[in-house]
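Removed: one protein chain of the complex. Kept in place: all other protein chains.
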Amino acid sequence: MSKALELARHLETLHINNMYKDDFYWTWDKTDEEIDAIFTVADALRDLREHNKSTRIFDSGLGISIFRDNSTRTRFSFASACNLLGLEEQVLDEKVSQIAHGETVRETANMVSFMADVVGIRDDMFIGEGHKYQKTFMDAVDEGFHHGVLEQRPTLVNLQCDVDHPTQSMSDFDHIIHHFGGVENLKGKKIAMTWAYSPSYGKPLSVPQGVIGLMSRFGMDVVLAHPEGYDIMPETIKIAKKNAKASGGSFKKVDTMEEAFKDADIVYPKSWAPYAAMEQRTKLYGKGDSLGIDKLEKELLKQNKTHKDWTCSEEMMKLTKDGKALYLHCLPADISGVSCKAGEVDASVFDRYRTPLYKQASFKPYIIAAMIFLAKFEDPVALLKKLEKKEKPRVR
Amino acid sequence: MSKALELARHLETLHINNMYKDDFYWTWDKTDEEIDAIFTVADALRDLREHNKSTRIFDSGLGISIFRDNSTRTRFSFASACNLLGLEEQVLDEKVSQIAHGETVRETANMVSFMADVVGIRDDMFIGEGHKYQKTFMDAVDEGFHHGVLEQRPTLVNLQCDVDHPTQSMSDFDHIIHHFGGVENLKGKKIAMTWAYSPSYGKPLSVPQGVIGLMSRFGMDVVLAHPEGYDIMPETIKIAKKNAKASGGSFKKVDTMEEAFKDADIVYPKSWAPYAAMEQRTKLYGKGDSLGIDKLEKELLKQNKTHKDWTCSEEMMKLTKDGKALYLHCLPADISGVSCKAGEVDASVFDRYRTPLYKQASFKPYIIAAMIFLAKFEDPVALLKKLEKKEKPRVR
Partner (left out) sequence: MSKALELARHLETLHINNMYKDDFYWTWDKTDEEIDAIFTVADALRDLREHNKSTRIFDSGLGISIFRDNSTRTRFSFASACNLLGLEEQVLDEKVSQIAHGETVRETANMVSFMADVVGIRDDMFIGEGHKYQKTFMDAVDEGFHHGVLEQRPTLVNLQCDVDHPTQSMSDFDHIIHHFGGVENLKGKKIAMTWAYSPSYGKPLSVPQGVIGLMSRFGMDVVLAHPEGYDIMPETIKIAKKNAKASGGSFKKVDTMEEAFKDADIVYPKSWAPYAAMEQRTKLYGKGDSLGIDKLEKELLKQNKTHKDWTCSEEMMKLTKDGKALYLHCLPADISGVSCKAGEVDASVFDRYRTPLYKQASFKPYIIAAMIFLAKFEDPVALLKKLEKKEKPRVR
């Protein structure tokens, strides 16, 4: 039996009726079986492609991408996922980094969605704004669909908001599953999500938030560490705690990178901005107080510099299980001596993990395609089985 | 019988042989039956899509879009139309807002058209230039095709020039047809195309010109109103008068918004720039006289401000037939208190008409697709009938 067929049969055992016609905002909106379904379909689509079986299930249709922050890998992953399924990507190029007003969002949402089967949105710059933008957008297309403006209601793929980055965390996790030979091998494994120093201090919080929110669901011991003042959104901590308890794993916060790395099986050291400061910035931005923003930025940079010791050095790696923890990063990393003087990771560590890091990223197009697949087709099992029979090769 | 099949049968009764291999510059170039054919095919394509029947009739091929002015909704409409038929959109990104020279246009036209089945052009910034650009472009591809440079001659879809905006006016009108339950119900209905105040004064004239040029063909009473100095191109007035006479309707110009709105069934209040001033600006631009342009702009803004009372307020709406005229706008509108302090329309009026406004816009992709369809296929009736049989679903 082919791997794709095996995966289709596994999919058959899962309760996933709620995924049809639904959106993907946050992983914690989804049940464990729904999360399993995403990994299952992602792996099946990858297997089909590896065996040159076409998965073009749309004969026409658009995938709209809206990047309100820069992106290369997520943009290409979204475009790849759309193409894999037969959708053409169209980019909506708004002026980036602005807080959008409800009226405009509502109108734009309808105007670009006349033939959109999928909408992928990244809006991660302002705490309290990114998710709101996505929600306003989707409410508007909902309304448009019900009033006959739109022929179809596009499905949302959250390509990163201020709260979660589900396509990232799920690619990360699919990578871990493959690396450790199955999700059943992850019980009791320790993963350290830690802050790391980078000279560009303002990175979104959604990666650590998304990672602890997802990784805590599989019986792992999840540890979060960051310097004082670099807290993440408290509600995501609550979610991680709840998940850990339900899955038979654990979640705890520690105060040093050393403690987090100690005996870890997996480490994910990465820079992010301090939550409280980001909230303050959103407010200043909302008031148009550019002087206040400048002042805040200077303070933050000064504070940031005092934590250069939070770096994934060779010494730090030695603390991990057998000195050989799996090193994760969402890329691009700030590599000491390569992309900056002092950064998130030693060049020698990064070098050693380059292939696993690229593999980690390689799951993203399939994760996105799986999200679309499960939201768009009422009987995904039957469809997978049909594609598996190779009605059509991808390349002649 | 399905709606699409019904429409195909209606299409069979129309004399439309001249549409094959022809371009779409202005609605008044086309006969009444040709205009009817566009609406018919647009509605048929929409019906096919609603019933998940694929209308992918190109297995490969490009739709080139050239936007010499900014655009979101027309750009997405063009991309959607191309995708619906199987063409891939490619954007030619020229520096915007420049008067293009013949030599360059001629060369560019050929260089981007090697595999172009369609070209969509927006060039609306300079009176006397937009149409000229499109004509020069199409003459060049004509020559290229006849000399064996191009395998095929792309068809032109005018996405807005200085004279007409046919994809807009035809979407507007398809919306009206649906709203009033058929073109036969429009005889004697009053439509008011009026100027309205907006702080950004330089909007193209092609919308009002296109609207009076098209709406005057169906036996309606078309009324145009604007403040002194905001005349539109006189030749379009002549066309509207001639059309009105031929169709058994009427066309007249009045001096106030109030008079225009009085008992109107449909109102279309919208800002545009004064024609004479725009002509002057084109000349100054041609001479590179930026001092002169600045001076002119200041005068125009001053003049513009004296007409803030031309606004689609609740009071103004009360003057219309039962206070319930259908409100139209090509979007985005300048909404008082929302997108600007004082603008074209009251927020409460706009709010009440949001769904109809979005519907109005939703016809554009199908209008564009119909223009392509009729220009590219010698026997559109047979093709529609074939597609209607659902050889292939759009989504599996």
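First chain written, first letter: the chains are A and B, and each begins at residue 1.
The definition used in the following text is that a residue touches a chain if its C-beta (ideal position, glycine included) is under 8 Å from a C-beta of that chain, and two chains touch if they have at least 3 such contacts.
Remember, predicted model here, so these are calculated numbers, not experimental data.
Q: Among A:Thr27, A:Thr40 or A:Ser77, which residue is in touch with the absent chain?
A: Final answer for the missing-chain contact: A:Ser77.
Q: Just one of A:Leu150, A:Leu300, A:Ile335 or A:Val349 touches the chain that is missing; which is it?
A: A:Ile335
Q: Counting contacts across the full complex, list the positions on subunit A that touch the omitted chain.
A: That gives, for subunit A, the contact residues 46, 49-50, 54-56, 72-73, 76-77, 79-80, 83-86, 88-89, 331-332, 335, 338-339, 354-355, 358-359, 361-362, 364-365, 392-396.
Q: In the full complex, which residues of subunit B touch the absent chain?
A: So the residues of subunit B touching the missing chain come out as 57-62, 88, 90, 92, 103-104, 106-108, 110-112, 114-115, 117, 143-144, 147-151, 376-377, 383.
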